[in-house]
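Questions regarding the structure given below will be posed in turn.
With one protein chain removed, the remaining protein chains of the complex are shown where they sit.
Letters A and B name the chains as they come in the text, with residue numbers starting at 1 for each one.
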Amino acid sequence: MTKITPDVVDHVTKLCRIHLTNEERKKFTEQLNQILTYMDKLNELNTENVEPTSHVVPLENVLRKDALSPSLGSEKALANAPDKHGEYFKVPRIINGTE
Amino acid sequence: MTDIGKNSKDAKGKRQYEITIGLEVHAALSTTTKIFCACGTKFGEAPNSQTCPVCLGMPGVLPVLNENVVKYAIRAALALNCKFNLLNKFDRKNYYYPDLPKNYQISQDYLPIAHDGCLDIFLSSGKRKIRINNIHMEEDAGKNLHAGDTGLLDASLVDFNRAGVPLLEIVTYPDMHSVGEVEKLMTALRDILMYTGVADCKMEEGGLRFEANISLMPFGQTDLGPRVEMKNLNSFKTVIKALNYEIRRQEKSLRQGEKVTQETRLWDDKSGETSPMRSKEEAHDYRYFPEPDLVPLVIDEQLIEEIRSSLAELPASKLERFCKDYGLSEYDARVITSSRALADFYEEVAAVCKEPKTVSNWVTGELQGILNEEKRDIGDCPISPEQLAELLSLLSKGAVSAPSAKIILRDMFHSGKSAKAIIEEKGLSQISDEKDIRPAVKHIINTNTGIVDDYCKGKEKAIGALIGKVMKETRGRADPTKVSQILRELLEEEKRSR
Partner (left out) sequence: MELNELTAHEIRNLLESGKTSSEEVTRAVFAKIDREDGQIGAYITLCKEWAFDRAKTVDRKRKDGQAMPPLAGIPIAIKDNICTRDIRTTCSSKILENFFPPYQATVVEKILASDMVPIGKTNMDEFAMGSSTETSFFGVTHNPWNLEMIPGGSSGGSAASVANDEAIVSLGSDTGGSIRQPAGMCGVVGLKPTYGKVSRFGLIAFASSLDQIGPLTGDVEDSALLLDAICGHDARDSTSVDVPANHAKALSGSISKNIIGIPDEYFVGGLETEVETAVREAIKVLEGLGAKLQRVSLPHTDYAIATYYIIATAEASSNLARYDGVKYGYRHKAEKGLSLSEMYGKTRSEGFGVEVKRRIGLGTYTLSAGYYDAYYLKAQRVRTLIRNDFEKAFGKCDCIIAPTSPTAAFRIGEKIDNPLQMYLSDIFTIPANLAGIPAISIPCGLTRDGLPIGLQIMGKAFDETTILQTAYAYEQAADWRTITPDGNKL
């Protein structure tokens, strides 16, 4: 059963900002289909009245005081930056609120 | 500013389209530190100096929630009459943008802290309730400096100082039907946020930002028209300008029989226009899912009650109380309660000097006048409430005259001295003993025979001029009531003797 077409793969790779070559795209589509078909296994289970688990730890209300600690400072903050300009991170031009 | 909503009429003066507007308000909370790390939230620091691995989204670091963010959110929710979700969760909102360090924003989607509240706005037609859909906590993004502002042609710059500053997003229902209503709502909301101490709402610092959605439909139709969302509205003025622009644009389309597209538009302050923000194939898919790095937040009802009882009185109820308890006119009460600092100042003075109306006159009149002249705020008024209360008590006891009190107030403002000290120093205590006033009155009668003649001929109003002269003679220190009483007595004597 084919679940995803190359078009869906294009949508997904656009969402996660990954470019694929045509060959990669083809292989990727096949592999994702194979994996997703396997995942259909879960549909065998009736989970209607089952609460989802998002955390396994028995914790709630983990909070910290609103107390200041020293920041890193811009020099250290920028030390790993691929490109910078003065004290700023530098990126290709952003146009009209889109990327 | 014209209220286009109200003027959206056809040639015969009949409105053609009903306008429906909803707002999303982002308020930066006035906490000391960011929402998930211990970096400061101050505005205007050197770029990227207020950052750490957490708010820079470095690999392997984790968020820990600032307790004050929760408390402030509860405060705002109470002030906006919201219901609480006692079980709170945080979710990740995934999208790519250079100012978003992790390329996801920690927000609340599924279980926000509060929902279904309301607040009143006051229109000439009366009070109206605007409903709040929900309030949620989230982190702010950093700031992009676009090519035009950086002097670089092909690059934008990013400053993450603001990344992680706590935001409260307040989402209203589409309950507003004119730009005027939107303006009232924004003001009311800002007052509440500032009053409760939750946010500073400094618009020039981006402390209060808006997104608006608007739809137009012909009157009588029940389906709302296509919804246009507008982003990037960073001040009241911008919201108003953008809405007015959008109403005109959509009306024009509708009149020409065109369809309005459901879309997100970006306001450009420079051109004064909105333009579509994203092309359709980039349609949003935020892929929300529960934030695994934060555990659930369970709000304790006791905490809500504690905050409720500590919550500062809100402007609307304070207004009502001031009218009732202090017997102030609605106008005076509104002026005083317009700022929490002014209201607090008033109450402190009125607690000592038990003449609420006198206090109101002096606080809103003379004192406010001096503050305005000096370009200062009641918050940093050099005269303390106790000092003003002392002066006004002396005034009401008759120990000092009203004209003297004005001089004394000004002196207090500049010298910081007490009223008593100034009275002593300048000899401004009121002369209220008859035997001290009588000689001055006699002197004025003797030296102003012309005016006295007028009075005796029946021109009773002439007495006013004589009172003025006596006051001047006593350098304002004589008790004006006594002066007028003695004057009348002596003038009547004079009249009879003629």
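Just so we're on the same page, a contact is a pair of C-beta atoms (placed from the backbone, for glycine too) under 8 Å apart; a residue touches a chain by one contact, two chains touch by 3 or more.
Only a predicted model underlies this, so the values are computations on that prediction, with no experimental measurement involved.
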Query - Displayed partners of the chain not shown (whole complex) - result: A, B
Query raised in the report: Among B:63, B:207 or B:356, which one is in touch with the chain left out?
Result: B:63
Requested in this report: Please give every residue of chain B in contact with the chain that is not shown.
Outcome: 53, 56-65, 92, 94, 96, 98, 101-104, 154, 156, 158, 285, 287-289, 292-295
Query - Residue numbers in chain A that touch the chain omitted from display - result: 4, 8-9, 11-13, 15-20, 24, 28, 31-32, 34-36, 38-39, 41-45, 47, 50-59, 62, 64, 72, 76-77, 79-83, 89, 91-95, 99
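As a convention for this text, only the chains that are shown with their structure count from here on.
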Report summary line: Note: chain B sits from chain A at a C-alpha centroid distance in Å of 41
Report task. Would you tell me which residues of chain B are touching chain A in their complex? Result -> 31-33, 38-40, 46-53, 56, 64-70, 89, 96-98, 144-147, 150, 152-160, 231-232, 266, 275, 277-279, 282, 285, 287, 290, 292, 294-298
**Report entry** Touch list for chain A against partner chain B, complex
**Finding:** 14-15, 17, 54-55, 57, 59-69, 71-74, 77-78, 85-94, 96-99
